[in-house]
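Coming up: chain A.
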Amino acid sequence: MKTLLDVKNVSKRYGQETLALSNVNFSVNEGEFVSIIGPSGAGKSTLLRCINRMIDATDGEIHFENEDILKYNKREMRRLRTKVGMIFQHYNLVNRLSVIENVLHGRLGYKSTIAGILGLYSEEEKRQAIKLLGLLGLEEQVYKRCDQLSGGQKQRVGIARALIQDPKILLCDEPIASLDPNASKIIMDYLQTVSKTMGITVIVNLHQVDVALNYSDRIIGVSKGQIVYDGYPKDITTNQIHSIYGSEAGDLMIDLGGRNAG
Partner candidate 1 sequence: MQDKFFLKKRLKSSIILFVVLLVTYGAIIMTEFSLIKGLASIPKAFEWGVTNFFPTTKSLERLPNILNKLFETILVSIGATTVAAIFALAFAIMGSATTRVNSFLSGMARGFATLFRNIDIAVWSMILLFTFGQSALTGFFALFFVSFGFLTRAFIEVIDEASGSSVEALQATGAPYLTTIFQSVIPASLPMMLSWVLFVAETNIRSATLIGILTGTGIGFAFDLYYKSMNYNAASLVVIVIVLTILLIEYISNYVRRVIL
Partner candidate 2 sequence: TSTSKESSASSGTTETKSKTETSKPAGPITIVWYPNESGSDLADARDALGEIVTNATGLEVVHRTTTDYNIAIETIASGNADLAFMGPIGYIEANKKNSAVLPMVVPSGQSGTVDDALYHAWLGVKKENAESYKNGSDFSIENIQGKKMSFVSTSSASGFVVPGNSIVGYFSQKEQWKDLIAEDLLEGGSNMFFSEVAYGNSHQGSLVNLLMNRSDIAAFCDSCVNNYIEHVDGEENRPGAVYRIRDDADEPLNGFPGEEFTIISVTPVLNAPFVVNTNNLNADMIEKIIVGFTSDEVANNPSVFVPKDSEFKGLFSKRADERFVRVEDAWFNPLRDLQ
């Protein structure tokens, strides 16, 4: 399988004090579904944002489709970003615009500046947007303003916006943190489908270890800015999970797994 993304010796420092990432190495194949787990503040969000250069790594190299994206100029960076969809922890929608407009924003990277300014979208794009919204259970919200949505609904708009980009890779920063189990499953299933059938690579930051274990081809465990686990879900041991979270056995929510409803 072809390597899509190759992260080499990447470090990221915020100011003087915080070393959010230190010497991170991993690579991701095309179509792979990778979950990044780790405690709060471990650097998961930072890592994702380095990949599409929303922030610039302090050190190291990041190869995407065999090109070192840290060397990209502005124009190339923009092209890179059309290929990288991103889903944010805090939605990052333009609250004052309608749902469909926010979704269509995902197409802006493909447009000439002038078409983008005027918001000229093709019929095809609009249809695609509505289709995606339908898939995410938002058909009734298409023309609502985003600030009238509940948290869960907002996140789904964000996901639709990323999917309409037709990305090679999806970076998802806790995409289901604010969703109910129903929608969570739909989203995760959809992400999985996308990854499996369309060959889109997916990298997901997750707090729900069980979800990560269920969906991923691979798990990357991050702790204090370093990768402490990189392997298949089936190989991961409870001890390893505990070491990722720096916790004692029995201290994790996932330890409860198994005992279940009715």
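Here, contacts are C-beta pairs under 8 Å (C-beta built on N, C-alpha and C of every residue); 3 or more make two chains touch, one makes a residue touch a chain; residues count from 1.
Per the selection procedure, all candidates are chains of the complex that A comes from, given by their letters.
Remember, it's a predicted structure, so these values are computed and weren't measured experimentally.
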Given options 1 or 2, the chain of this complex that touches chain A: 1
Residue numbers on chain A that touch candidate 1, as the complex places them: 52, 54, 77-86, 88, 90-97, 101, 105-111, 113, 116-119, 158, 161-162, 165
